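Removed from the display is one protein chain of the complex; every other protein chain stays in position.
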Amino acid sequence: MSPRKKRIFVICIVLSGITISVALILTAFEKNLMYFYSPTEVANGSAPEVRDFRIGGIVLKDSVKRNVDNLKVSFVLTDTVSEIEVQYEGILPDLFREGQGIVANGKLQSNNIFIAKQVLAKHDENYMPPEVAEALEKANSHFMEQYK
Amino acid sequence: MYRWIQQFGSPKYFYDISLVVSKWIGVICLICFIAGLYGGLVIAPPDYQQGDSYRIIYIHVPASWMSLFVYMILAISGAITLIWRIKIADFVARSSAIIGASFTFLALATGAIWGKPMWGTYWVWDARLTSELILLFLYLGYIALQSSFEDRRVGARAGAILALIGVINIPIIHYSVEWWSTLHQGPTISKLDAPSIHYSMLIPLLLMAIAYKTFYIYTLLINIRSEIIESEYNATWVKKMIGD
Partner (left out) sequence: MLFENFFSMGGYGIYVWSAYAITFIVLILNLFFTIKREKKILRNYKKK
């Protein structure tokens, strides 16, 4: 290969690489510029009805029901305004727990139950030792009690 | 300003300074690495939610910061190359590309490994992860483009233009977690707020950040020296300095 041909070859590869990545961005962001919908958005019907979509929210306290025989689990997802029931069968991420933010991928049924194919945990940007978290929690509940 | 740039951009001047500076930078880098690793892996307590898995933060976050920082250096030196045609600027850009791509790769790889146990997946196509992947393509594109020209100067200019076009991606990466809902969480350390990380975990992170930055500067200085000798092959000062 002559140097000139080689150069043209490489430029073509680079250009096609850029094109592919721009196409990737556009398709990825077009469909899920918002990576997930909130329960409120689902409740007022702005989420897609036919195709799969993602829903993000917090797992409501005391709403997780696990099936003893298999990996089926159901829980309620909330954004403090609206709630929606989610059913899922499979292994949950380690961070899945009540009060945790999660993102579920699946379909909304006509009875307003969300059937998830995948459940991902979303954690916040806070990092602290367990003792500090505990102390914070204690201080918080103390504070709440005072102002009840 | 121009004169200052020219003086600093003079290869001999740069070579002399870099010999002294790189040694000290190397020492600082090594100390920060050892202290940061010890602090992060041994002293720092486990996280209240993520247990010990959060310790990946000490190599993931600095790599992500550096992937953006090195790209800005690449773009700025590209702009200087285009405007003033200063050789050193091109050397800086050339020497930054591979290590910048390495940092980007590491940010993606360590993030994926961290994502599996915590999020439940190695990869999602959310705005943060996708834009960081595009950054890797930009680096690789720069390396390929810049090396495909027989004439170095043409290659430098072509690469500089690509680097400058790609700058648009940097604010997208940075603000992606705020502009769009993403699986990736918001920034732990931002300039305006107090960091949302306990100080016992923060100190090793800052040490690692210094270690990464000095590591980059260390390899950058050595690479620039190599570039200088290669391009100033016949200059008398090179003969004087190395020849004897």
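Should a chain be cited, it is by its letter among A and B, assigned in written order, with residues numbered from 1 in that chain.
We adopt the following convention: a contact is a pair of C-beta atoms (placed from the backbone, for glycine too) under 8 Å apart; a residue touches a chain by one contact, two chains touch by 3 or more.
Here the structure is a predicted model, which means the values were calculated and not measured.
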Exercise. In the intact complex, which of the depicted chains does the undisplayed chain touch?
Worked result: B
For this session: Using the definition of touch stated at the top, determine which of B:Phe105, B:Trp125, B:Tyr175 or B:Trp237 touches the missing chain.
Result: B:Phe105
Exercise. Which residues does chain B use to touch the chain missing from this display?
Worked result: 41-42, 46, 51-53, 55-56, 59-60, 63, 98-99, 102, 105-106, 109-110, 113-114, 116-117, 215, 218-219, 222-223, 225-226, 229-230, 233, 238, 242-243
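Note that in this section only the chains that are shown with their structure count from here on.
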Problem set entry | chain A-touching residues of chain B, taken from the complex the two chains share | 45-50, 53-54, 57, 117-121, 124-127, 130-131, 133-134, 137, 140-141, 144-145, 148-150, 162, 180-183, 185-188, 196-198, 200-201
Problem set entry | Footprint of chain B on chain A - complex, ascending | 3, 6-7, 10-11, 13-14, 17-18, 21, 24-25, 28-29, 32-36, 56, 91-96, 103, 118-134
